[in-house]
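And now, chain A:
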Amino acid sequence: MLKLEGDIRIPAGCAIAAVLNRSGQRFDGSTIIASIATMHKRSNGLGGGFAAYGVYPQYRDHYALHIFYDDAGAQQMCERYLMHHFRITEREPVPVRYTRKIARAPLIWRYFALPREDSLSRQQLGEEDFVAAVVMTINSDLGGAYVVSSGRNMAAFKGEGYPEDIGEFFRLEEYQAYLWTAHGRFPTNTPGWWGGAHPFTLLNWSVVHNGEISSYSTNRRYLEMYGYKISLQTDTEVIAYAFDFLMRKEGLSLEDAIDVIAAPFWSKLDRERQARLRRRYASLLLNGPFSIIVATNNGLIAVNDRIKLRPLVAASRNEYLYVASEEAAIRAVAPVLDRTWSPGGGEPVIGLLHNQEGLLEAPSTGLETNARSA
Partner candidate 1 sequence: MRVQSNPEYCLGCGLCRLYCAAAHDGYDGNLLKAFKRGTPQPRADLIVRNDKSWLNTCRHCHNAPCINACLTGALQKDDQGIVFIDSQRCVGCFTCVMVCPFGHIQPSRDSYRVVKCDLCRDQKGIPACVSFCPNGALSLTEEVETR
Partner candidate 2 sequence: MTLSLLTPAFSVGRNEERCIRCGVCVNQCINQVHHLDEDGFMWVTEKNCVGCHRCAVLCPTQALTITRFPLDFRPNQYWSADSLREIYRQAESGGVLLTGMGNPRPYRSYFDHLLLNASQVTNPSIDPLREPMELTTYLGDHSAGLSEAEKPLLKLEIPVMFSAMSYGAVSLNVQKSLARAAREMVTYWNTGEGGLHDEVKEYADCTIVQVASGRFGVSPDYLNNAAAIEIKIGQGAKPGIGGHLPAEKVSPGVAQTRMIPAWSDAISPAPHHDIYSIEDLAQLIETIKVATDFQKPVAVKVAAVHNISAIASGIVRAGADIVAIDGFRGATGAAPLRIRDNIGIPIEMAIAQVDQRLRDEGIRPKASLVSAGGIRNSADVVKILALGADAVYIGTAALVALGCHLCQTCFTGRCNWGIATTDRQLSKRLNPEIGAMRAINLLKAWEHEIKEMMGGMGINAVDSLRGNRLMLKGIGLEQHELDLLGVSPAGA
Partner candidate 3 sequence: MRYVIIGNCIAAAGAVEGIRSYDQKGEITIIDGERRGCYSRPLISYLLAGSKGAAGLHYRSEAFFARNQARVIPARAVRIDPPAGQLELDDGMMIDYDRLLLATGASPLIPELPGIEHPRVKTLYTWKDAEEIAALVETGATAVILGSGLIGLKAAEALHQRGMKVVIVEKQEQILPRLLSPWSATIALRHLQEQGIQVLTGHQAVSISESGEVELDHGAKIPAQLVIVAVGNRPNQSLAREAGLKTGKGIIVNQYLQTSDPDIWAAGDVIETHNILSGAAEVMALLPLAHLEGYLAGCNMAGQAVRYPGAIFLNAVHFMGMHIIAAGEPNRSGTVLQWQQGSSSLEMTIDGDYLLRYIAINLPGITGPLTAIVEQQIRIELKEWQEFIREPSMASLPAAYWAEMRRWEEHGGLRCG
């Protein structure tokens, strides 16, 4: 019997792409679909997905929970759990377009929700920590339910299939967003499970990723020490958590976070702070070949592993920033560009909305350490 993502670690090769309008002007999903479709051959039809920011302005304060259910029973159980912790303003199935190219789709629902005050105070957690904990509990403990995305004014759309077919299935041309990321997957096993597709998200974080993190177990065991429940056994999940831990919990700047996950070699460090970061967060160095795009409502960052073992190209044109595994994927949607470049290993491409200074809304100032140490 084939094992599902989460039961076993499945390495994968991939295509990634992202388009950002730095002024915050929204555009529909056809652009990103056209871009990722160019790299059809980089995926094998076993996974595709998108993250979109700015899609739910009407519920910008709500957590938009997109959830896959295996069946109605799972949905019932999960919804009972959700009600317990959230006030749900709106609940509906995610609109899809059934085509022959997409099969075995789960039940896909979305909820616009706010944490219940009583539940929040009972847990003695910050709001975001609370939401994250609920998401992780659903994903690890509630069989048949899987939270696809849980951020505000954002959503992830993913499933088994080529990314362009997934885009068509989710009717992405009907959504408007200022930031789109996309992923086409080439897993080396057939999980046949939609949760395994990218992007992987937590709160506002989304990660699309091409590569294999050889340091997976080291990274994972470190994050587990801080309460992260790793349910998917995917690198992407670990990357998302690593960013969440470093930036949201530890309050690191984006630059610092990059210096942790793609730390420069000891011999190339030019600032004592980089050395200090390496010493403190040695276990969060992402080792092995990867190119990733990490996005939040504020923008994106794309980065390679420190010796650039996977492709990554960036380009800009006016207000638009493009990132992709291949330049062709950018040219396909923006034939005329101001600038294209191939960032070096560990050298991030950062794209932020004009009014933002970091990937997080309000960078936490508290430099708390050892969140759970005794």
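Keep this in mind: a residue touches a chain if its C-beta (ideal position, glycine included) is under 8 Å from a C-beta of that chain, and two chains touch if they have at least 3 such contacts; residues count from 1.
In picking the candidates, the idea was that all candidates are chains of the complex that A comes from, given by their letters.
Bear in mind that the values here come from a model prediction, so they are computed numbers and not experimental data.
Contact annotation for this complex: of the listed candidates 1, 2 or 3, chain A touches only 2. Listed in rising order, the residues of chain A touching candidate 2 in the complex are 9, 11-13, 188, 211-212, 214-219, 221-222, 224-226, 250, 252, 263, 265-267, 273, 276-280, 282-283, 285, 287-289, 306-307, 309, 367-370, 372-374.
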